[in-house]
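Every protein chain of the complex appears in place save one, which is left out.
So, chain A:
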Amino acid sequence: MNRLLPVLVTTAVFLVGFIICSLQYPNFASTRVVANLLTDNAFLGIVAVGMTFVIISGGIDLSVGSVIGFTTVFLALAIERHDVPPLVAFALVLVICAAFGAAMGAAIQYFDLPPFIVTLAGLFLARGASFLMSTESIAINAPLYSDIAGYAIRLPGGGRLTIIALMMLAVFVAGGVLLHFTRFGTNVYALGGSRASTALMGVRVGATTIRIYMLSSVLAGLSGIVFTFYTSAGYSLSAVGVELDTIAAVVIGGTMLTGGYGFVFGTFVGVLIQGLIQTYITFDGSLSSWWTKIATGVLLFAFIAFQQLLVVLARRPPRRVAGVVPS
């Protein structure tokens, strides 16, 4: 029960928030708004799944926003300027991202560097590379793009469940299975608990670390692909600062920044909460959109404080029952 408490609290916050918004704005409780929440946050959700793995393992990945930006520019150039078929371009970019992630993971493991520094270098590298390739926004006009962007499952009430929303849901399900039901997932939790004892247990710490950062970068690449579906363009300035939104979503979703604890489902709700705040502000129409950041900051702070409280409560020795002589 205690283990699930943060996720339950996050879910309750989301539901209460949604109900409050719905009471205030009659059009809020509609399939349109729900489908928009999924579509608009698809790229954030996908990259947040990878971040959940990284943070549970006790690390951090600051490079994801830049990797998304790199992916969008790479795809736009490959498809539009070099006539690479879109599916080949997708495969290519995912391979590049995997190699990039593996390199960061290896640097963290074998040079014993803090993930913060290594992935910060990754952030600059990837963003710099995308600017080097192109500084302008390049439209992608491949037929596949208009097909995918135009296709959606129509929900009653005008909502459109788009392909990218479905992709995000699929990534969450796959991520949940990988984290909670495989040996790799168990190793990720173990790493977050203690690296040294994980190594002593016979887990190949190096290989696991490299795989974790590979997974994060590949999902960032996938998120970049989704981002190009979303905007039908590649732009070197896209997804600036998304790494911070992602970390916020993961932490609001109940994952401990210190590692060893968290659920993929919590991250899903964390992403939705951020989307909900943004939607509320647009519905209101008079609030500055920067309130999104402030609300996220407040929530983040509240959740970290809440987690810390749980840790303190868990560590407290059980109270002695009156009248019993300690043995």
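Throughout what follows, contacts are C-beta pairs under 8 Å (C-beta built on N, C-alpha and C of every residue); 3 or more make two chains touch, one makes a residue touch a chain; residues count from 1.
As a working rule, contacts and distances are computed from a predicted model.
*Asks:* Tell me the UniProt name of the left-out chain, picking from "Sugar ABC transporter substrate-binding protein", "NADH-quinone oxidoreductase subunit K", "Aldehyde dehydrogenase" or "Sigma-B regulation protein RsbU (Phosphoserine phosphatase)".
*Replies:* In UniProt, the chain excluded from the picture bears the name "Sugar ABC transporter substrate-binding protein".
*Asks:* Can you say which of A:8, A:91, A:139 or A:207 touches the chain missing from this structure?
*Replies:* A:139
*Asks:* Provide the residue numbers of chain A that touch the chain removed from this figure.
*Replies:* Chain A touches the chain not shown through residues 25, 27, 30, 32-33, 36, 39-40, 43, 137-139, 141, 146, 149-150, 158, 160, 227, 230-233, 235, 237-240, 278-279, 281-286, 288-290.
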